[in-house]
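And then chain A:
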Amino acid sequence: MSSNIYDFSTLTGSIHASLSGMMSSGWVTFTELVLVGLIFLTFYALIGLFLVYLERKVCAIMQNRIGPNRVGKWGIIQTIADLIKLLLKELIPIRKSDKLLFNLAPFIVIVTTFLGLAILPFAKGLQAIDFNIGVFYVMAVSSLGVVGILLAGWSSNSKYSLIGAIRSGAQIVSYELSVGLSLLAIVVFSGTMQLSGIVESQADGWWIFKGHIPAFISFVIFLVASTAEINRGPFDLAEAESELTAGFHTEYSGIKFAFFFLAEYMNMFIVAALGATLFLGGWMPFHIGNWEGFNHIMNFIPSAVWFISKTFFIILIIMWFKWTFPRLRIDQLLTLEWKYLLPISLFNIVLIAFIVLMGWHF
Partner candidate 1 sequence: MSEEILKDVIVGENEDYIINMGPQHPSTHGVLRFEVCLKGETVKYLIPHIGYIHRGIEKMCEANTYQQLIHLTDRMDYLSAHMNNEAVCLCVEDALQVEVPERVKYIRTILDELNRLASHQLWWCAFGMDLGALTSFFYGLRDREHILDIFEESFGSRLLHSFVTPGGLMHDVHPNFQKRVKEFITYFRKKLPEYDQLLTGNIIFQNRVKDIGYMSRETAISYGVTGPSGRGSGYSCDVRKIAPYGAYDKVQFNEILETGGDTFARYKVRVAEMWESMNIIEQLIDNIPEGDFTAKMKPIIKLPPGEYFRRVETARGELAVYVVSDGNKTPYRMKFRTPNFSNLFVMNTLTAGHKIADMIAISGSLDLVIPDIDR
Partner candidate 2 sequence: MLNRQELTDIIRAFEPETEFPEGTQLLEAIVPAEKLFALVEKLTSDTKTAFNYLISLTAVDFTTHMTVVYHLDSTEFRHLIVLKSLLSDRENPKTDSLTALYATAEFFEREVFDLFGIRFNNHPNLKRLFLEDDYGYPLRKDFRDEVNIIER
C-alpha cells in the first residue's frame, strides 16, 4: 500500500535485534527506554529553542521589524543565550505560596508535553509508542496540562495568577470538546484511532482533500480550537499580558518560567504535528492522482522531511493568527466555542458519518 522508501522500522528493528542479542529482554527494554528518552530530550530542547527563535523572527517580519540579530548570524543563537540566562536566574521563592504544588506545577506541564510527543509518528516506523488508541491518548494527555496550569495559578498565592488559571481552566475544558470532535472526524473517515493507521489510510490522498468540505471544516475548527487549547494568541487569555501581567506564571522565575515557556512552544509543536498527521497525511508525500513521475519524485523526499514541513506549515499559520488578531474576551471566547465551533463541528461530524456511510469519500 505504501510506496514509501524511507522505512525506519527496519532500522529500529535491527537495533532491537542487536540489543536482544546482547542482553536479557528486561535490559533491552530499559536500554531502549533510555535511548528513546535521550533522543526525545535532545529533540525537545532543539525544537523548543528553534520554535522560540522562529516565532520571534516571524513576528518581527510581520511587524516590519528585524527581530533578533545580535547573537550569532541573524541572531540564530539568541534563544540559546536566553536559555542560559534563564538557567542562571534566581528562583524566587514566594512567601505564603504552596511550596510543593508551586514547584510541581511546571513539571506537570512539561511532563504532559513529553507524553504528547511520544505518540507522534515522525516517519514511517519512527514513533515511540504506536497505541491502537493514539488519538484518544493524545486527547487525554493534552488535557492533563491544564492541571499544571491550574496548580501554578492557585499555588502562587497571587491574584493575577489565580484569575489566569481559572480562565485557562474554563477555556481548555470547553475547547477540548471541539478539538475532540474535529479529531473524531478523521477517526470516522479512517476507521482507526491508531496514528500510524491514520497515516497509512492517507497513502492515496490526504484527508483534507479526500474528505470533501467537511474535512476542511474540521481542519479549520481543529486549528482554532487547538490554538485556544494551547493558550496561544488570540486565545492567550490565561496569560493576557495586558490584563494579568503574565497570568498563571506571573510569579515564576528562572528555569521554572522557562519550563512553562518551553511547554507552550512544545504544545504548539504537538498540536501542529497532530494536525499534520491527521489532516495533511503525516509523513506521507504529496501525490497527485495519476501523475506517476511527479509522485515518484515526491517519494524521494524523506518522510521525516514531509512530516516536519507540514508541521511547520501549521505552526506558521498559528503564528500568523497570533500576530494579527487582538485577544478575545473571556465571554466571547466561550461564545465562540459554544455558539459557533461546537454546533458546527457536531453538524459536521453527522455529515461526515453520512458521507462515510454512503462511501462518498475517496
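A word on the picks: all candidates are chains of the complex that A comes from, given by their letters.
Everything that follows uses one rule, which is that contacts are C-beta pairs under 8 Å (C-beta built on N, C-alpha and C of every residue); 3 or more make two chains touch, one makes a residue touch a chain; residues count from 1.
Worth saying up front: this structure is predicted, and the values here are computed from it rather than measured.
One candidate from 1 or 2 touches chain A in this complex, that being 1.
Interface residues of chain A, counted against candidate 1 in their complex, comprise 59, 62-65, 159-160, 163, 167, 233-234, 236-237, 240-243, 245, 323-332.
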